[in-house]
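Left out: one protein chain. Kept in place: all the others.
Let's turn to chain A:
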Amino acid sequence: MTSIADGSGASGRAETMGVWFVVKRTLRKPQFWFGFTMIVPLLIWYWIFSFWPIIQAFRMSTVAYKLLDPSNSPFVGAGNFLKIANHPLFWVSVKNTIMWAVYSFIFHLPLAMLIAVFLSKVRRGRNVYQALIFVPVVVSLVAVSLLFKMLMDPEVGQLNKLLSGVGLPELQWLSSSSSALPTAVIIATWKGLGFFVVILTAGMLNIPSELYDAALVDGTNPWQQFWRITMPLMGHTILLITVLLAIGSLQEFTLPTVLFGSEGGPGNSTYLYNMLIYQEAFLDIRFGTATAASLLQFAFILVISILQIKLIRPTWSY
């Protein structure tokens, strides 16, 4: 910290002139004081609100945390990890969370790609379409949850009235344990799609149009252009959105909680892993097992992200 030097070139003479001289010279520099007053609050903040909690999480996961006397919490080693793995809803929540992520990929990626391709090809009104498709992203997720819970009510909801109006069988939507999870992911997709569409469209418009002109001269059809030009050149963007999608869907909490309450109804069919952690921590007040559960999630997300980067990352760019 003591040797903040300016960016334009610390001279080689410094080594020959003694430490004290360098310190004195540094202290006189305006860059030093500017940097110092900015970096010190950063370090303090990051220590209190990020580094220290992370270190604490590792420590807390190995003790039976005593709320009233934290420093005397007994050490239990891997006990918290065994306890959470034996939680009656552990495997249920793991399975639901993985299904949530899988459905998220199935619903988000092809649809977002399709809309982005069409948006990048359309000649008139692109900005208007984009702005309107983006509207659900801006709106509060809780309002969206309530809105769809109303529309999807099996008795009085508009969607079933619509289905029966055109002679189709009515659906249970969020009210049956077999359809609740995919239906909830559909709502999540409706709400989040615009975000991915905007990122993908920006990436596609960034591809030099000469490439498509050249391909057109070579007599390719749009299908070939998509798989041979768009997809390979979108590698970095696709990597970004798959990582974001995986990280986001594996940590989903708000939507199922607002739709179904903290127990993830019907019949725990939408009980996700983050809801388990929340319940352990703040409803059952077992801080030790809750942080142990969160560290398992951390490890899992880390492995998934590294796998994605290894599998998808393009080895070249243009």
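Keep in mind that, in the parts below, contacts are C-beta pairs under 8 Å (C-beta built on N, C-alpha and C of every residue); 3 or more make two chains touch, one makes a residue touch a chain; residues count from 1.
Note that in this section contacts and distances are computed from a predicted model.
Asks: Which of "3-hydroxyacyl-CoA dehydrogenase", "1-acyl-sn-glycerol-3-phosphate acyltransferase", "Carbohydrate ABC transporter permease" or "Dihydroorotase, multifunctional complex type" is the UniProt protein name of the chain not shown?
Replies: "Carbohydrate ABC transporter permease"
Asks: With respect to the chain omitted from the figure, which of A:W100, A:F148, A:W173 or A:Y271 is a touching residue?
Replies: Considering the complete complex, A:F148 is the one touching the chain left out.
Asks: One chain is left out of this view; which of A:A180, A:L245 or A:A290 touches it in the full complex?
Replies: A:A290
Asks: With respect to the chain omitted from the figure, which of A:T230, A:S249 or A:N274 is a touching residue?
Replies: Reading the full complex, the residue touching the unseen chain is A:N274.
Asks: If you put the missing chain back, which residues of chain A would it touch?
Replies: Residues of chain A in contact with the hidden chain: 1-8, 10, 30-31, 33-35, 38-39, 42, 45-46, 48-54, 56-57, 60, 70, 115, 118-119, 121-125, 127, 129-143, 145-151, 153, 156, 158, 161, 165, 190, 194-195, 198-203, 206, 237, 240-241, 247, 251, 253-254, 257-258, 261, 274, 277-278, 281-282, 287, 290-291, 293-295, 297-298, 301-302, 305.
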